[in-house]
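Of the protein chains in this complex, one is absent; all others appear in place.
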Amino acid sequence: MLKNRYLAFLFAMMLLVLAACGNAGTKDSAEKVKKEEPKAAPTEMILATTTSTQDSGLLDVIIPMFEKENNVKVKTIAVGTGQALEMGTKGEADALLVHAPAAEKAVVDAGDGINYKRVMYNDFILVGPKENPAGVSGDDIMAAFKKLADSKATFVSRGDDSGTHKKELGIWEMDNIKPAGEWYVSTGQGMGQTLQVAAEKKGYVLTDRATWLAQEKNLNTLQIVVEGGKDLMNIYHVMQVNPEKHDKINSKDAEKFVEFMVDPKTQDVIEQFGKKEYGQSLFKKYTE
Amino acid sequence: MDLLIDGLKKAIDMILSGDQEVFAITWLTLKVCLISILISTLIGLPLGIFLGLTRFKGRRLLLMFINIGLGLPPVVAGLWITMLLWRSGPLGGLTLLYSPTAIVMAQILVSLPIVTSLTCTAFQQISEKMLLQIKALGATKVQTLWLLIKQLKIAILAAIMAGFGRVIAEVGAAMMVGGNIQGDTRILTTTIVMEVSKGNFDIALALSFILLSVALLITAALTFLQQRKRIS
Partner (left out) sequence: MSPLLELKKLTYQAQRKMILDIPEFQIETGEFLGIMGPNGAGKSTLLKVLAFLDQQTSGEVLYRGQAIPNGNAPLELRRKFSIALQQSLLLDGTVFDNIAIGLTLRKVPKSIIKEKVEQWMELFAVSHLAKKNALYLSGGEAQRVNLARAMIVEPEILFLDEPFSALDFPTKIRLMEDFKGIIEEAQTTTVFVSHDLMEIHFLTTKLAIIVNGEIKQVGPTPRVLEHPNSSTVSFLNEWKKFYPVAR
């Protein structure tokens, strides 16, 4: 008979994998049960937020705190602010942590977002090539953008409807400039990748400070050229999705999450975050 | 070049130091991919055999759809599964979005056509005469099937390997339906994407080496099974 054993072996391997998975599953849940013996199974909450909060590592610190205190399993979906707000509007998330005040206001006014609270801020900065061909400096971002457009120096835009992108478009609008042409590059990607593109193309780029600090080590060709102006504030708000508009919204935990974010204890953690590594806070407390 | 060596060092470091998170991510990747390919095989193999050996009305149309599925972009699969699993979607009640199960669903969607189509192609090439000969040897239907599966072992394992290659390399759908949630749906490919966007190229590179090692091990095992004891 032709070798029966191949298939027997293959079959056995598949069974083994299944068994392993089964075992793993029971083991996992067994551990969970052990860890949280006195508690009930954790409830689940979906947090839609921006890539900057995840990429900076802030969420890795504060989310576990919240989960532990409230017996909640938070599912963090890090996307652009535009998409995060859209998830809120559609009822696909329970809470939002975002940074595009004008767009957020529209969501709150429409009644899709409630319990809207200011949480923290950092600032946007303009970084550019060390040679600084457009010769921009100081703290006036509007003047700097005008100079960039005039000199047609390469500018790299997120182009992804994120909070940072919205901010950039706002500045162009205040300047009454419609950025277009070969010098204006739109990546459609996250902040990290966009900074990479700017470094390779020796272009100027608007970024949040947290991402810049985290990535500076990979970006030798770039430096900060404009910072500190009041127009460069990057403000983060938290809100919960209106449970009356959709089924299945976990408003109980979302409300707790909003309260948690503005709690003085959490605010201190936010303020301290990154100080050790970068010598400065990546986000500053900023409640109302 | 330095980065490459750093990455390799870091990968070895991560493995030797028994980094809990890396281990958990690798284990989840393995689990998700193996379950996906197992289910794809359990469905795709019989379906491919059936489509390869029988002739019926609508068969060609069905095959055409399966062959289109060969080129189904993972993000499209991801998008469909996402919409299906949305709270407002038809399967929203199951609350499966952003869970490993959702990743498995998306991966089945992209690997099932590969397993089915390649299996079907192999079985379609069996001649009428061969089927007649096997029947004439006194085989029952089940024995015939078993005999054919053994004859086409190489092609079947190639189909499974191709499907596995697809699921382990897949990132777009896993990102979309899994959400890359720490300790829950973070698998090797999505972690690599995240670490790249964080600018942690050394970690990303280290993870890529781990991913390649995992892929290599599985594929090597399947290749071993495929090429074993081929008598000359």
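Letters A and B mark the chains in the order given here, with residues in each chain numbered from 1 onward.
Operating definition for what follows: a contact is a pair of C-beta atoms (placed from the backbone, for glycine too) under 8 Å apart; a residue touches a chain by one contact, two chains touch by 3 or more.
In this text the structure is predicted, and so the values were computed from the model without any measurement.
Undergrad: Can you say which of B:I39, B:V76 or B:L147 touches the chain missing from this structure?
TA: B:L147
Undergrad: Return the single residue from B:I12, B:L132 or B:L217 that touches the missing chain.
TA: B:L132
Undergrad: Just the residue numbers, please: which parts of chain B touch the chain that's not shown?
TA: Interface residues of chain B facing the absent chain: 129-130, 132-133, 135-140, 143, 147, 151, 230-232.
Here is the rule we go by: only the chains that are shown with their structure count from here on.
Undergrad: Note which residues of chain B are touching chain A in the complex, please.
TA: Chain B reaches chain A through residues 27, 31, 34-35, 38, 41, 86-88, 92, 95, 97-98, 147, 149-151, 153, 157, 179-182, 184, 194, 196-199, 201, 221, 225, 228-229.
Undergrad: What residues of chain A sit close enough to touch chain B in their complex?
TA: Against chain B, the touching part of chain A is residues 2-4, 6-7, 9-10, 13-14, 17-18, 20-21, 24, 44, 46, 51, 54-55, 57, 60, 63, 73, 75-78, 90-92, 189-193, 195-196, 214-215, 217-219, 246-249.
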